[in-house]
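A single protein chain has been removed from this complex, and every other one stays in its place.
Let's look at chain A:
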Amino acid sequence: MKNIKSKLAISIVFLFSSLFFSCQENENPNSISQGEMIVEFDNYVGNQNMVIDEVGSTNYRYSTANGQEFNLTRFGYYISHVRLEGPNGEVFIDEMNASADANQIKGYYRVVQGESDTYNIHLKNIPEGQYNKIIFNLGVKEDGIQEGAVGGILDRAAGAWFWNWNSGFINYIIEGHSPASLRDENRLQIHIGGWKNIPSADENPQRFFDNNVEVSLPFDATVRVSETMRPSPHIIMDLLKVIGDTDLAIQNNIHSPAAAVPFVQKLAEAFVVDHTHQ
């Protein structure tokens, strides 16, 4: 009997303590100061600012290295798994969460040319310290797909770039028109996606391709994050680094992981940190 009573007493203590603690927001347990960073993305085509034209436009603003003209009617990319590193071993890993609830999605970002509110990625809860490098994944990895239906910028019904026939997101999307393309409406569509590798076990070739790309960019200077200092690295992305050498007469209709591989190899080089605002 005594044993039961003591069990009960312990249980009640646990009950109240767990009720008390389990639902509390548990912020800054060690009260380490935290700060923020705003990473700005600025898309270019060579040395020209990137401009999005109406679908059907024949105003060809840009041209490839071999003189094929083109314009853009849609352009953008997903960014995830952002990480910051500092000269003294500082590391910040942006929290990731894929959820049906758009408000619970964490760590996924999408830059959509023409929608200026998407150009700045707002990183929060960064431990105070010095940072001189940003690393991010260009695209959406398996952890954003195999959890099932997700919301917000990953919701196909809300305009997410998602393949319905070969499940996965388009990591990097290029759409426009080029007179070099002999498709209807001189259409140009380069959809870069793919999130898994099935390496060949025998003489067979590889099945699928993981076309996520890790982009690692040193800052031009070390910056300091603190409660009062919110630095802002300015990243420039140049589309010509990706398709500048492409023959748009041939490569104008890319819609699968294997077909995207030649472009993927150039993606990491398209990004550079131009300068950093402390």
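The definition used in the following text is that a residue touches a chain if its C-beta (ideal position, glycine included) is under 8 Å from a C-beta of that chain, and two chains touch if they have at least 3 such contacts; residues count from 1.
In this text, contacts and distances are computed from a predicted model.
Engineer: Which choice in "Cytochrome-c peroxidase", "Ferredoxin, 2Fe-2S", "Na(+)-translocating NADH-quinone reductase subunit D" or "ABC transporter permease" gives the name that UniProt lists for the one chain left out?
Structural biologist: "Cytochrome-c peroxidase"
Engineer: Pick from A:A158, A:L182, A:M229 or A:I250: which residue touches the chain that isn't shown?
Structural biologist: A:A158
Engineer: Given the contact definition stated above, which residue among A:I38, A:V51 or A:I145 touches the chain not shown here?
Structural biologist: Of all options in A:I38, A:V51 or A:I145, contact with the hidden chain holds for A:I145.
Engineer: Could you pull out which residues of chain A are in touch with the chain that's been left out?
Structural biologist: With respect to the unshown chain, the touching residues of chain A are 3, 6-7, 10-11, 13-15, 18-19, 22-23, 99-102, 145-151, 155-160, 162, 164-168, 198, 204-208, 256-259.
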